[in-house]
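With one protein chain held back, the other chains of the complex are shown just where they sit.
Chain IDs A, B, C, D and E follow the sequence of writing; residue 1 opens each chain.
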Amino acid sequence: MSFDPLQAWRLDEEPYYAPQAEELAAFEAAHALRLPVLLKGPTGCGKTRFVEHMAWRLNKPLVTVACHDDLSASDLVGRWLLDAQGTRWQDGPLTQAARYGALCYLDEVVEARADTTVVLHPLTDARRILPLTSCNELLHAHPDFQLVVSYNPGYQGMHKTLKPSTRQRFVGLEFSYPGAGQEAAIVAHEGLVDASLARQLVAVAEQTRRLKEHGLTEGASTRMLIHAASLTRHGLSPRVACLQAITCPLSDDPDLATALAAAVDASFAH
Amino acid sequence: MSFDPLQAWRLDEEPYYAPQAEELAAFEAAHALRLPVLLKGPTGCGKTRFVEHMAWRLNKPLVTVACHDDLSASDLVGRWLLDAQGTRWQDGPLTQAARYGALCYLDEVVEARADTTVVLHPLTDARRILPLTSCNELLHAHPDFQLVVSYNPGYQGMHKTLKPSTRQRFVGLEFSYPGAGQEAAIVAHEGLVDASLARQLVAVAEQTRRLKEHGLTEGASTRMLIHAASLTRHGLSPRVACLQAITCPLSDDPDLATALAAAVDASFAH
Amino acid sequence: MSFDPLQAWRLDEEPYYAPQAEELAAFEAAHALRLPVLLKGPTGCGKTRFVEHMAWRLNKPLVTVACHDDLSASDLVGRWLLDAQGTRWQDGPLTQAARYGALCYLDEVVEARADTTVVLHPLTDARRILPLTSCNELLHAHPDFQLVVSYNPGYQGMHKTLKPSTRQRFVGLEFSYPGAGQEAAIVAHEGLVDASLARQLVAVAEQTRRLKEHGLTEGASTRMLIHAASLTRHGLSPRVACLQAITCPLSDDPDLATALAAAVDASFAH
Amino acid sequence: MSFDPLQAWRLDEEPYYAPQAEELAAFEAAHALRLPVLLKGPTGCGKTRFVEHMAWRLNKPLVTVACHDDLSASDLVGRWLLDAQGTRWQDGPLTQAARYGALCYLDEVVEARADTTVVLHPLTDARRILPLTSCNELLHAHPDFQLVVSYNPGYQGMHKTLKPSTRQRFVGLEFSYPGAGQEAAIVAHEGLVDASLARQLVAVAEQTRRLKEHGLTEGASTRMLIHAASLTRHGLSPRVACLQAITCPLSDDPDLATALAAAVDASFAH
Amino acid sequence: MSFDPLQAWRLDEEPYYAPQAEELAAFEAAHALRLPVLLKGPTGCGKTRFVEHMAWRLNKPLVTVACHDDLSASDLVGRWLLDAQGTRWQDGPLTQAARYGALCYLDEVVEARADTTVVLHPLTDARRILPLTSCNELLHAHPDFQLVVSYNPGYQGMHKTLKPSTRQRFVGLEFSYPGAGQEAAIVAHEGLVDASLARQLVAVAEQTRRLKEHGLTEGASTRMLIHAASLTRHGLSPRVACLQAITCPLSDDPDLATALAAAVDASFAH
Partner (left out) sequence: MSFDPLQAWRLDEEPYYAPQAEELAAFEAAHALRLPVLLKGPTGCGKTRFVEHMAWRLNKPLVTVACHDDLSASDLVGRWLLDAQGTRWQDGPLTQAARYGALCYLDEVVEARADTTVVLHPLTDARRILPLTSCNELLHAHPDFQLVVSYNPGYQGMHKTLKPSTRQRFVGLEFSYPGAGQEAAIVAHEGLVDASLARQLVAVAEQTRRLKEHGLTEGASTRMLIHAASLTRHGLSPRVACLQAITCPLSDDPDLATALAAAVDASFAH
């Protein structure tokens, strides 16, 4: 077998993912058409894990980029680098994915600068091209290439948004936290704790999510519950583990901290 | 036949385009005079496809640039690059188009920085020149060169605009969504679905476009209908395909999402 | 005859220009004293053409720079460039004009950055010098050098202005649209149409200029009328040509668009 | 023993640290899971010292980065440097810590730019990877690597904050000033003064901390008390030492300065 | 005689200057002490000419820098340049003046960036040093070096100002327009017109200066009167010359333009 430039981006093991609804079939239909996909949902509800799982199911490498305010088009596309061997062109992660045929996942895409999202346009319509103006190449995307982006409308919507000419190129999938039973199963599986403790942790999370109406930016994610579960396996009581993994990171506001601590106390006696 | 530096920008097949009115004749008159053309219209109504179609009809290469906030004059005009062979001058896409005689299409031109639009001025009046100050050349445009720009007045007009001294150099063509019958024909042709489903999808789109009065930034484009149509060919029901291709990408607002879902439900029973 | 570094900037043919008033004598008096000249007037009323005409009359090369937000002092003055032969100093357009004796025309000068206008100061008083600090040269302007700048007070005055210490270095000439008869003659001459159509087009323009009181940024320029006239020679009706060359570029506002269309309809029956 | 690239970051002596509560066990549980840790607490209460102490207890090198407004992702991750031997890649402190297995401590993390915190994301979830795009390497973190960040919610919370998708990756530990008896013991130990003077200094600090309700940004830290104690060993009276080490640095406001001086006078007669 | 690095900055002829009061003696006293001097006054009242005159009287070279928003410390101090001979250090104009002993005149100093004014501090107190950190040199100013700065408090004071720690290093001289008789003598001398026309022009200027109370940013400067006078020698009537040299440059406001034209008409019959 020949050299695989995307080897580092392949997934060796099946990432654990518990399907919530029809999202597997929906993604596969979009993938069959190579339509770009937009994932919406709150922090830590499993969007990244879902993309990893789909990449594994479809047996495709997965190139992931965490977007931010300073992410520029050339961070995605590539640049001429001055290194020890002199100057050489270096494909950016988007170019690598388009050239060799990977899923390319842009996490929190609304955080990126405008030039970054516009560079996606010719890749996400019928043309499927990426003009590399700096090295004078018009790259036609590999047949396997597919773009996936995500964002959290509850948080990001306050600050930034995608412009319509970008949004309308994507098909969308909406995510939320799993149902209580399923979430407890995930926490038990990933946190290596018994079902009873997992259910108690999910009950804490549900209380924190209700605090969004009282000013909390985001409720506890499934990831936080797994953290709390794991800490109990290293000698912390469930209550202390929750304060450490959930209450303390979630908010700096004294009133919200008190409400969060009360949610913990309601589940776990001292 | 000699080397063609614009080969990569030529169109091999006729791009599908269903004329709406006199726009073909209007563009050809402007092209005969090589007057720069300004296309106005909403997202996804077919402006880019129209320019591709005209380039094919006129048998001209088409150099396309998606404009954005950080697009600078030298991104269009060119720069000295440090590459593996040392420094060399690299024409930007506008310079290539002007030097070798292409249509140059600047998509969403109002997004570009001011220096980018001003660099167009001497190319868009009787002089038809492009001063390449960095490599000391005063380029006279090729007789075949013509500039085309586009923007969406409904969306962009809120933020940015072209200044009068730029606008007045262009002749303008106004685009909107095609009529219902024609749009259904396009959706059937491009989405490979039957006429009846295409008409139902157009009915959904028309409902979403009426939501602009209720705060929706843009209604569903023809492109979105083609996406929805295509998804039904991969196992999704029309209703699920619409939610995924239309409702979810169009808005993050819960009230608008409900209204969009109702528009889908009105066309497609559960 | 020896090499002429300004050859590319010479005008081969007399640029067509119809004098409006005493502006030829006024410019010649300022030129005799080499006083810098400031041209004020609306978009497309003929300022650039006037400068071209004067350069031709005075038999001087004309170096033109379109100013914009990102135009820096070194864009005008010059810089060290890294090119295929190594580093070399490259005079900017202002330096070329000052070194070899050209008219230097800065179009829309109020758009330039502050450092750009201040660099003009020692060139525009009795010293007539340009310090090239980067290459350690104090350039004394060629006796033929003269600076001309322009701007549109109706539009630019809302945003930016020249500071008094810059303005007071210039003598000023004020431009407006030519009288109706003269404008019709220009349109007929440049658009290659008969006098009757030219007069109708001027009547349309006059109506649009009255719309400035109703919110239109700028009325139709003479250039737009020439565009419309030319389009009629390529198969468009005068009405369609006006909508395309005048109405559509002038405004995105629906109410103004209706008023502009009415102005066209008043001149041209369906 | 082989070359240790983190040698400079190892601690030779046990850093003095007086535990306040369960924080040692809590940190050790998080360390066992290599979960990233977030320390919250006021200026000078001992967060940095605690991390140094834990690094010493766990026998790990400690790479510390003081964050600020201009700290960019490449400051943490690394860059190509042009030095006397030509170009070479230089790991940033975060990369060094992840490559060779250190605790990496980002002090005042909320001060850093957004791109800096987002670069932490793939290092702080199950992937534990750091993409070094500039040198084309996907670094898998060393098993010993653990990330620790800190901030002061009382001060920073007014200006900046971590976004939820960052916060939820961390487990948190909350710090405050030690109790009076313990703080006096620390001041006596570190300032080399007797217990009685140490208690008087703590009494001054407690008064200043109450002034937070009257507009003082931060009360006196334990560090300031140690400064004051040390100055008395070099000939200053306790009162003068307090004015110099506590009152003068704490505030520029005349009213607060008077109140602070009164707090000093209450403890130390003239 | 040896090479003089400041040769280009020496004045060959006595610059014409008509003293207004004690400013010659005042400047000479400050020069004897090498105290830095601050000149305040309106645009075009003769500050630059005064400094040129003093440089000629004191037989010192005069290095002049026009300050602006983008003037950085290294523009004044110097930088390493990459030129055709490789890299070399290039003294900026301030460093040249300090190293070889010139008057250094910073025109419109309040326009410069903060780092530019702070770099002046060690040069303008008893130390008289200029640290050239980039080339590792601590330059002690030449005994002949003296710094002069100017600004226009009427105009600049609205936007920017010098900070007290900068101002207090200077001794100040205040300038205003010369008295009517003296100004007419200057206009006659410099504009090469007779005394009667010169007096009429001064009368126009005085009217325009009164318009400052009605919103005019600055009244006509002596320089403008000289322009108007000169234009009459090239065939323009005094009235037309005034409109061109004074009215048109002074304001874009229609009401002020009318008032300015009336001031001209009051002096010169049609």
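The working rule: contacts are C-beta pairs under 8 Å (C-beta built on N, C-alpha and C of every residue); 3 or more make two chains touch, one makes a residue touch a chain.
All of these numbers come straight from a predicted model, not from anything done at the bench.
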item	value
Partner chains on view for the chain not depicted	D, E
Per the touch definition above, residue among D:Pro36, D:Gly92 or D:Pro238 touching the missing chain	D:Gly92
Candidate in contact with the missing chain, chosen from D:Thr43, D:Asn136, D:Thr161 or D:Gln182	D:Thr43
Contact partner of the left-out chain, one of D:Ala26, D:Val202 or D:Leu250	D:Leu250
Residues from chain D at the interface with the omitted partner, ascending	8-9, 43-44, 48, 64, 66-71, 75, 81-84, 90, 92-93, 107-108, 111, 152, 155, 217-218, 220-221, 223-224, 227, 230-231, 234-236, 240-241, 244-245, 247-250, 252
Absent-chain interface as seen on chain E, which is shown	22, 25-26, 28-30, 32-33, 35, 38, 40, 72-73, 80, 82, 86-89, 113-115, 117-119, 121-122, 125, 131, 133-136, 138, 153, 157, 161, 163-165, 167-174
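Basically, only the chains that are shown with their structure count from here on.
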item	value
Other chains in touch with both chain A and chain D	none
Intersection of contact partners for chain B and chain E	C
Cα superposition of chain B on its sequence copy chain D - rotation in ° rounded to nearest 5	120
Whole-Å gap separating chain A and chain C, where each centre is the average of the chain's CA atoms	52
Intercentroid distance (Cα basis), chain D paired with chain C, Å	61
Averaged-CA centre spacing for the pair chain C and chain B, given as whole angstrom	30
Touching two or more other chains - residue numbers and ranges from chain E	none
